[in-house]
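Missing here is one protein chain; the remaining ones are kept as they sit in the complex.
In order of appearance the chains are A, B and C, and numbering begins at 1 in each one.
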Amino acid sequence: MMSSTEYRASLDDGRRVFFGGERVADVRTHEVIGPCADIVAASYDLISERYPDGSPFTLTPRSLEDLRAANDAIRPLGIMTLLTYASMMAMSTAASRIGEAAPNSEYPERIRGMLEEFRERDVRFAQCITDAKGDRRLPPGKQSDPDAYTRVVRRSAEGVWIRGAKLHITGASLAHELMVIPTKAMKPGEEDYAIACCVPVGSEGVTIVDTSTAPSRAEVPESPFSSHDSFPEAMVIFEDVFVPNDRIMLDGDIGFASIFAHSLGLWERVAGLTHMVDDADLLVGLAHLIAEANGLLKVSHINQKISDLIMHATMLRASLEAALGHGSQGHDGTVFPNELYTNAGKYFGASSWHPMVQKVQEIAGGSVITAPTRADMDNPEIGPAVKQHMAGATGDGEYRARLFHAIKDLTAGNFGGWKAVTKVQGGGGLYAQRIVTRKHFDLDAARDAALAATGLSVPPPVADTP
Amino acid sequence: MMSSTEYRASLDDGRRVFFGGERVADVRTHEVIGPCADIVAASYDLISERYPDGSPFTLTPRSLEDLRAANDAIRPLGIMTLLTYASMMAMSTAASRIGEAAPNSEYPERIRGMLEEFRERDVRFAQCITDAKGDRRLPPGKQSDPDAYTRVVRRSAEGVWIRGAKLHITGASLAHELMVIPTKAMKPGEEDYAIACCVPVGSEGVTIVDTSTAPSRAEVPESPFSSHDSFPEAMVIFEDVFVPNDRIMLDGDIGFASIFAHSLGLWERVAGLTHMVDDADLLVGLAHLIAEANGLLKVSHINQKISDLIMHATMLRASLEAALGHGSQGHDGTVFPNELYTNAGKYFGASSWHPMVQKVQEIAGGSVITAPTRADMDNPEIGPAVKQHMAGATGDGEYRARLFHAIKDLTAGNFGGWKAVTKVQGGGGLYAQRIVTRKHFDLDAARDAALAATGLSVPPPVADTP
Amino acid sequence: MMSSTEYRASLDDGRRVFFGGERVADVRTHEVIGPCADIVAASYDLISERYPDGSPFTLTPRSLEDLRAANDAIRPLGIMTLLTYASMMAMSTAASRIGEAAPNSEYPERIRGMLEEFRERDVRFAQCITDAKGDRRLPPGKQSDPDAYTRVVRRSAEGVWIRGAKLHITGASLAHELMVIPTKAMKPGEEDYAIACCVPVGSEGVTIVDTSTAPSRAEVPESPFSSHDSFPEAMVIFEDVFVPNDRIMLDGDIGFASIFAHSLGLWERVAGLTHMVDDADLLVGLAHLIAEANGLLKVSHINQKISDLIMHATMLRASLEAALGHGSQGHDGTVFPNELYTNAGKYFGASSWHPMVQKVQEIAGGSVITAPTRADMDNPEIGPAVKQHMAGATGDGEYRARLFHAIKDLTAGNFGGWKAVTKVQGGGGLYAQRIVTRKHFDLDAARDAALAATGLSVPPPVADTP
Partner (left out) sequence: MMSSTEYRASLDDGRRVFFGGERVADVRTHEVIGPCADIVAASYDLISERYPDGSPFTLTPRSLEDLRAANDAIRPLGIMTLLTYASMMAMSTAASRIGEAAPNSEYPERIRGMLEEFRERDVRFAQCITDAKGDRRLPPGKQSDPDAYTRVVRRSAEGVWIRGAKLHITGASLAHELMVIPTKAMKPGEEDYAIACCVPVGSEGVTIVDTSTAPSRAEVPESPFSSHDSFPEAMVIFEDVFVPNDRIMLDGDIGFASIFAHSLGLWERVAGLTHMVDDADLLVGLAHLIAEANGLLKVSHINQKISDLIMHATMLRASLEAALGHGSQGHDGTVFPNELYTNAGKYFGASSWHPMVQKVQEIAGGSVITAPTRADMDNPEIGPAVKQHMAGATGDGEYRARLFHAIKDLTAGNFGGWKAVTKVQGGGGLYAQRIVTRKHFDLDAARDAALAATGLSVPPPVADTP
């Protein structure tokens, strides 16, 4: 297993990263990215300490118990660990599904080999899935820019060269490997777009353009969430990057292109759902604490909003329980979460984040956006007065101010905006989750129940008018 | 086990039933109640056939498997069986909970004895819980009418005499036993209101005033749901009804008064949730069939509404799965469904029935309320033209008209109104389910998570101003 | 002006009406339709009394004051008057719009002539717009049944013969004239479907198949709304009905086919919106009265629901005020309500009826569906006990029971179902109102505001790939 020191050393691989229009000399010492590198490094040590025999959660689950254990283990280990877990599970799932569809394919074995190597090296992953997409009405082959979707531009006996860009890539500049997979199903004629592979971050031709919602140094004291959980989001540009054969998970096989997106989608959504369950509890907790600090815990309309938050958190948790409790098993023993409950739960959570945030902000009040800073409270000239006037029912003005800061950070600042958009768009957007839920819902049973109840049977279709 | 013949005979017990302002001579031959008696009778034969060794679902569950098996078994057996199941489970649960709280109490043993007798006799139950309540601001002891809550008006060595009325009693005129329990917790001074007992329907002093949402004879062909599932709702009046000691489950023990309501509440809600899951699927099925018959299945806004119905049905099912999969066990081995998920799921379903019905009505269109009747279609003079003009994409006008009838019956007629109000009010109303969900939600954990995330601890309370 | 006696006499015109599969001998004495005829007759006398100089509301409005005065006058005059008003206003509006588009057309003059005659004769109208439509994916000309949309099947110098059916025709069997108009825009090749005309109800070949949500005689005491406001809904079948030239408002001019639907749509929606404003106030009033009778007026969650109903009623009223206050004037001086606010308001009300009904039912409680009848309360044997136990905070059990009856009638019975579906589907369904609102919303201004705020201008479109 990698140590924090080894992780830091591993980032010195010539990676080409830009931030705010400027080349980043060293991600480890960059004002915004550096603190994130520290967080990942620390998580390596934490994992080594907890799991001296190796990270159990990178092993393919073989039972519902494995699945739940991994899901529980991953929660407190930070976003890069989570992204790595979801990537490796998705590769496992894809290998299983391709193997089921094409027993003679070489891909499953190769993918499993790659997984073994990645486990051995204890790497971290970024998931490169969403393409630039250009005009979204048009498929890859019809775009005026042929690079709107990532594609193979050259092939040799040793491997392929890829070109294009992937968007919304969390943590790219802090990962070792980029898992590059097609964003959607491909059709005949789009073979060059059916490319899935793993690419080391420092490869020649890879450029990472980072943006961030992390707090500035001055804002850190008011940012309990974003100072830990805000990781850079990147556009990753591939300019004729060479990928050797043993890193290719798919090339040209349009029939399997969507398997990767679906496999990753499932694991991304169950991870998203798990986070939503935690975040929903967090909203309940923060709402309750601030209502208490304001002295409003007994006020009926405040209380009712807290109940609404509790209902929401409980329904989300129920869907996660159902998703983990009703997983299914692939032909090779690989276990996956239940697609139906995962997608419905993720959809429910994604579509209710904004209204739940509204409730928390209603409960808390305007100081969410106007509470003075900790620097104000630390200033001996004005600090005592500021703290006096921030004191609520709990009597401690600094405590109450910090609750307002926390609620702002989670719901009403740059990071809160990131949370909100990510809830909605993560795992493919609400629309994608509707589609997948429908695919797995037993519509025939519902129709049969309605027919049985009404004593009817569907008539044969009308012959078309000639 | 009772046969249908024995059941019919058992109804000839002198029961005093009124309907539409008139005394019902014999419920078995009454125009509205009679068909319901036939339905219950038929269910007896069905059960005997399926379960020759006795109804397994009246046995107290000892494991999660028992619980799920009973819940599945009960679904197709009709409303009187369901009411009986919930009543007997509630008695079991109450016995377990009283026994846990008061190891020396005689009630648990007595209740278990009664349950054995009821199983032996294979009786059907009605649940008498909601009191008249008078001015709802006031507790039982403060009402201008002391009978606003059911109470003991006299006691002797042999038993007690009770007086009052219970509202919303489904199937009272078709049951054998009335399970009479307090509607809420009682306080010191309200001992006479802390009465729980079982009363045979034909007892002297019991009067049942029935109302109905069943279709008239002429409306039966358009009423696939209400012609089977609409049972009379009663006000049950107790005018100094004698209850012998061995039928008393509680008398005067105010500390235990709410145990019955909570125990029944749990089983009513899990039954309500189970029905909601089935009804939600039914809405999906009907919506899909009528969209297909209208030729609108591919229209995007129609399709999206069907997806919404599917999301709703799936989240409901997830909560039922979580409720059954996370049941808990009492000190005596009795297994109950999980309170948290049961209540949250019931709340979710109750609060979303109206909007889901709206979607189905939007999908279906105005013919839900204007489709000609089957008698119109059977009339040779106009039938062919009517059927011609009711024909949609499926070409069969009668089929499509009957789908409209079914949707009206379930959502837009008298029975649909009953469904809607019952969804909301069943199991104690949305407010009650919020309260119970909150009671079982782990609020401390949510607060601790928020405190951990923000690095804060709750300050000690401010000393009150003298 | 017609008297009630004359109206009753006018119904004896050989009209061919069916109800429940049977021919109606005389609508005036029919058990279900007869009471409605009485209501219309009474409204004639009421109008004569109030407006001895003739119904002012059938005159084409020439100013915003006229418009508001007519809208106010029409409210208490019953549904047949309202339908007549909307029909005549729609004809006026259509005449104005056709005249604007085609200054040489003969239609406007002919329509104005017909209007004069109708005013003179003081007739009542039914609006025949929605066609059978068959497979709704397909346009009129592509249906396997060519009669799925009403069409001209023969022409002579004297007039045309029409065939087809119109659905959801409120009050057809009680009207004098059927205003028959196309349900949508027509395309080349669909000229025979571009037919608008007025047809006397008693014409040969016209068949009316009525359904009803009116209460049975026994249910009348519990039906304060439906016993007055429930009118029969019909399928009106045209089997080669002759229409003379002077009753034809359009024949074959596909360019004008949609003008009628849009004109009627506008007046139907402003009428619908006006009714919604009244119904929204009614929901507030009923909710407040029953909360008071239950003793729950001060309970916070009840109070908040009443506030929600008030907010809803106020926003609806605001949209009606804006619709009437911002009407526009046609080239010939005819004044119409504002399309934008009318459609948005109608949409808002239609999409919020179900949730508002849910709130009222939550406030009221289960007795909405279980309150004993007035016959029960009038029975000397059980009446006193029933009334005692229906007594709430107001002490009068009959008063409270009747409030429950009223809420059931309006929201949870057959008529309540009719209300709900009609709110949603009236005036063309929510989808149609979205389309029309969008058509009249100033999208360019909104885009320009966004561009101005961001300092951007829309780039020229990308040239298509060859």
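Throughout what follows, contacts are C-beta pairs under 8 Å (C-beta built on N, C-alpha and C of every residue); 3 or more make two chains touch, one makes a residue touch a chain.
Predicted, not measured: the structure shown is a model, and the values here were computed from it.
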Touch with the omitted chain, as defined above, among C:Val27, C:Ala393 or C:Ala420 | C:Ala393
Residue, one of A:Thr29, A:Ser63, A:Ser156 or A:Thr211, that touches the chain absent here = A:Thr211
Residue touching the undisplayed chain, where the options are A:Ala412, A:Val436 or A:Leu456 = A:Ala412
Using the touch rule from the top, list residues of chain C that touch the missing partner.
-> 224-225, 278, 281-282, 284-286, 288-289, 292, 304, 307, 310-311, 313-315, 317-319, 321-323, 325-326, 340-341, 344-345, 347-348, 393-396, 399, 402-403, 406, 434, 437-438, 441, 443, 445-451, 453-456, 458-462
Where does chain B touch the missing chain, residue by residue?
-> 135, 142-144, 300-301, 304, 462-465
What chain A residues would touch the chain not displayed?
-> 18, 20-23, 130, 132-138, 144-145, 147-148, 164-165, 167-168, 207, 209, 211, 213, 216, 218, 233-235, 237, 239, 294-296, 298, 301, 351, 353-355, 357-358, 361-362, 365-379, 381-382, 385-386, 388-393, 395, 408, 411-414, 416-418, 420-422, 424-425, 429-431
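Here is the rule we use: only the chains that are shown with their structure count from here on.
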Looking at Cα centroids only, farthest away from chain A lies chain C
Going by the contact definition up top, give me the pair of chains with the most C-beta pairs touching.
-> B-C
In terms of Cα-based centroids, which chain occupies the most central position?
-> B
Compute the distance, rounded to whole Å, between the mean C-alpha positions of chain A and chain C.
-> 50
Distance from the mean Cα position of chain C to that of chain B, given in whole angstrom | 37
If you look at chain B, which of its residues touch at least two other chains?
-> 393, 395
